[in-house]
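See structure below.
Omission of a single protein chain aside, the complex is shown with its protein chains in their original locations.
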Amino acid sequence: MAITMAQAINAALRDAMEADDRVLIFGEDVGRLGGVFRVTDGLQATFGEERCFDTPLAESGIIGTAIGLAMYGFRPVPEMQFDGFTYPAFEQIVSHLAKMPNRSRGTVKLPVTVRIPYGGGIGAVEHHSESPEAYWAHTAGLKVMTPGTPEDGYAMMREAIAMDDPVIFLEPKRRYWMKSDAELPITTQPAREAVVRREGTDVSVFCYGPMVRTALEAADAAADEGWSLEVVDLRSLSPLDTATMVASVERTGRAIVVHEAAMTLGMGAEIAARIQERAFYHLEAPVLRATGYDTPYPPAKLEEFWLPDVDRILDMVERSMSY
Amino acid sequence: MAITMAQAINAALRDAMEADDRVLIFGEDVGRLGGVFRVTDGLQATFGEERCFDTPLAESGIIGTAIGLAMYGFRPVPEMQFDGFTYPAFEQIVSHLAKMPNRSRGTVKLPVTVRIPYGGGIGAVEHHSESPEAYWAHTAGLKVMTPGTPEDGYAMMREAIAMDDPVIFLEPKRRYWMKSDAELPITTQPAREAVVRREGTDVSVFCYGPMVRTALEAADAAADEGWSLEVVDLRSLSPLDTATMVASVERTGRAIVVHEAAMTLGMGAEIAARIQERAFYHLEAPVLRATGYDTPYPPAKLEEFWLPDVDRILDMVERSMSY
Amino acid sequence: MADHAIDPRSLLPPDEPVHLLDPDGTLHEDDDHPLELDDEQLRELYRFMVVTRKVDREAINLQRQGQLGVYASCMGQEAAQVGSAYALAEDDWIFPSYRELGAALVRKVDAAGLLHLYRGTWLSDHDPYAHNFALMSIPIGTQALHATGLAMGAQRDGNAIAVITYFGDGGTSEGDPHEAMTFAGVMRSPVIFFVQNNQYAISVPLEKQTAAPTLAHKAVGYGMPGYRVDGNDVLATYAVTKRAVERARRGEGPAFIEAMTYRMEAHTTSDDPSRYRTQEELDEAAKTDPIARMRNLLTQRDLYDEELEQAIDEQAKETAAYVRAGIYDASHGDPLELFEHVYVDPTGHFEDQREQLRAELASSADGDGEEVA
Partner (left out) sequence: MADHAIDPRSLLPPDEPVHLLDPDGTLHEDDDHPLELDDEQLRELYRFMVVTRKVDREAINLQRQGQLGVYASCMGQEAAQVGSAYALAEDDWIFPSYRELGAALVRKVDAAGLLHLYRGTWLSDHDPYAHNFALMSIPIGTQALHATGLAMGAQRDGNAIAVITYFGDGGTSEGDPHEAMTFAGVMRSPVIFFVQNNQYAISVPLEKQTAAPTLAHKAVGYGMPGYRVDGNDVLATYAVTKRAVERARRGEGPAFIEAMTYRMEAHTTSDDPSRYRTQEELDEAAKTDPIARMRNLLTQRDLYDEELEQAIDEQAKETAAYVRAGIYDASHGDPLELFEHVYVDPTGHFEDQREQLRAELASSADGDGEEVA
């Protein structure tokens, strides 16, 4: 029986709550409604209002109280309803969630998993399609994970909740309905390891979250043109698995980074910087980027022109091959 | 008579208020106290409480009302008291200040200059030494400027206030006391142009704000070792003057980026990515980074070990030269 | 009196919301809330509500037909919006959230333009300066600060206007309205913080949003009066808002108004309210319908006849048809417009990226014959 990524994450939350009664789920509309994407569906019914509850409409409040709950000994899994509504909580995330464990010299642990549905491609109105991962990955003290498959949706969520560090868990909302025949519970590689989803010899394509499927489609299309792409799913954006990326580029000599976020200072910038630092003599072409543009996220009817897609990836492959 | 950078910026604010009565200054303690760094000293006395005023202690409120004031037709110059206290205003900056002009299809202009003293090196307590520039430079819709000299402190501030786009104006607080003999008013190159502060032939050093002086000191020290560094002061972090950077690397074949902010996804990442994209065949070594570490900003007594300094820059020069 | 300058008792809301018009159309005159509306104005208020409901319905239909991506209905809240917006003068400003179709129609904002946000042809598509009606604001409560800032601007300009900003019961929990009210209180800025308490923030009912006795009680904490009004009573809403607006224009500072109402439709067309509220609750709420009771009043006063009914009906249909025509299959503009408005002066920004998009558009136009529009 096939399950979707949303269902896989829901199952992970359920199993985590079952396994450890310190796990708490809260946020806007996560209770009775089960979340606007139904990712928390049924959790309040099963575990009661004490463990899965709706909060007032205040994101800073949600993260700030998560910190206090974690200080008490709970393992909070707060939800930010959408990517664009994480920003009111920016101070609590950056100044406290990320920094308090270090500030306390290790005495305070904050095992908080902040769930954020992110990214575009679903025809939503403004502020519902943001890709804020670079803000978090630039912030020391946070771990940042994003699954690209339903299997990872389950396994990485379990790993994030079990982890003693704060995790920003970015759920690629346009892939919530992506299906898998996996049997749950499932374990995959630890999140910090990037995974080669498809082996190839010409160009390494680094991607994550919503763009994993797109990159795999591009690899299919590239094969028709005679190019062999290696698709690497990064999974963890902080830390980055530099070793796996470098090893891939050592094989292929070429690299492309794909993400929805704006190009400037997006993950592609860091990845390009690291690869040229560490695989300088292996590179036969510069690391290129197939990304969103340096403009605000566009209106729904224009998102297809803005988002990186198979064509933009192939264009970069062609440019890379032309060096 | 020598003036400091703080005095130069103060003079720029004064002259801008004099020149245009739509210019308003406000924030925490900017009025009677003249700001905790005295950068707004005397402005309330001269221009009255209507044009230079203290607000309640609420950064989101300061930026949000600046947006409304700009909609009315004013040219607000709000102050965030310290880098680390800009985060409560993150949503207003990212979701509105940066996006509203685009959202409105150009009907709404927001000529807001957000002044932020930033960076470390002054022995301050936590949250008073942050370098948040990458957050802003990743955000489309904002311009980001930072002066590295008193002259630019004056001229770029005038330019920012006169500009119809929202500007994040980052003042390198550890250089507030840096002196110059410049006669005010002064005009320098437009902020979008990077400036070669010292010509050299071996390695291009890209720097900005507080690190301009440090890079120049490193260039002196490097000369003793027989290395010729070209020091490029970026001045504008968004947009980046890619052409000037590329031209410099085309001459030197080597590049180093220096900044206080953490390395991962700091400005150095974007600069490295761009240079290897556009000067691939000119690079004789990877673009290297002399930056702060990927940890929270350290306590005062440890900042000297964390901050990039002449030694760290020279170390990168040596590595670069060894390729 | 204590050591405080203002008598807090003067700021607290009365025990019961101001209410002038019963569901059966009976009008209770109230000296504190004089109406001073002539027959034409009574009819106009009614007309605005009927047109609002019609256009709202049309928008829901358009969404069902795939013409809008999503839509946030204001059904049930027509009186709160129309009554309050009607109390403003033309040069007063409105800062809406995303649900204020009724206020927009009173303001004569182009409703088709407004709905382009929901169609996704652009992020917003009306000129805020044309009718002093700001862009709709999606991040909850953020617009309260813009309203306050604009009001501070008007004060500095010696321009005695009032500014009204709408947000919801849920919005009162966010930090931004709190900061806005703090600023407006201290600066005595002419802002009306108008909360449509429609009982829910998506699925979250009021009692999980706040423990305050009423939302209006929050006002005292900012040194401004808190008013409460039956938000399904267009006349009471008008009168209470009018009083606050006049006060603000006179320089007496901001005010907070809690309008008690009910959201008859789903939160948005994407929402499934059956998960969190019952049919009985809806049936109960329907009894307080704002439009019916105004028609009852007009009927009682012999101001309602078939002619009026037809005229209003026609206007409603026309506006709805106009909206439909403006939205149906409406195309987005040139995708290169994505780079047009990001900066007034884009020097140095994204030439390469514009080139990339231009090339992609060209190749998809030539190449596989895909339509761009």
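By letter and in written order, the chains are A, B and C; residue numbering begins at 1 in each of them.
To be clear about the criterion, a residue touches a chain if its C-beta (ideal position, glycine included) is under 8 Å from a C-beta of that chain, and two chains touch if they have at least 3 such contacts.
Nothing here was measured: the structure is a model prediction, and the numbers come from that model.
Novice: Write out, one label after another, the shown chains that touch the chain missing from the document.
Specialist: A, B, C
Novice: Hey, which of A:67, A:161, A:232 or A:249 is the one touching the hidden chain?
Specialist: The single option touching the absent chain is A:67.
Novice: Which chain B residues touch the hidden chain?
Specialist: Its contact residues with the unshown chain are 28-29, 31-34, 36, 54-58, 60-61, 84-85, 87-88, 123-128, 263, 293-296, 298-302, 305-306, 311-312, 315.
Novice: Considering the entire assembly, which residues of chain A contact the chain that has been omitted?
Specialist: Interface with the chain not displayed, on the chain A side: 24, 50-51, 55-56, 58, 60-61, 63-74, 76, 88, 91-92, 95-96, 99-109, 140-141, 143, 163-165, 192, 236, 238-242.
Novice: Taking the full complex into account, what residues of chain C touch the chain not shown?
Specialist: These residues touch the chain not displayed: 1-8, 11-12, 14-16, 173-176, 178-179, 182, 185-186, 188, 207-214, 217-224, 253.
Quick note on the criterion: only the chains that are shown with their structure count from here on.
Novice: Which chain lies the greatest distance away from chain C when centres are computed from Cα atoms alone?
Specialist: B
Novice: Using mean CA coordinates as chain centres, what's the chain A-chain B distance in Å?
Specialist: Centre separation, chain A to chain B: 30 Å.
Novice: For chain B versus chain C, what separation do you get between their C-alpha means, in angstrom?
Specialist: Comparing mean C-alpha positions, chain C is 40 Å from chain B.
Novice: Spell out, as numbers or ranges, the residues of chain C touching 2 or more other chains.
Specialist: If we look for residues of chain C contacting two or more partner chains, we find 122-123, 139, 175-176, 342, 349.
Novice: Give the residues of chain A that touch two or more other chains, as numbers and ranges in rising order.
Specialist: Only 60, 84, 87-88, 126-127, 293-296 qualify.
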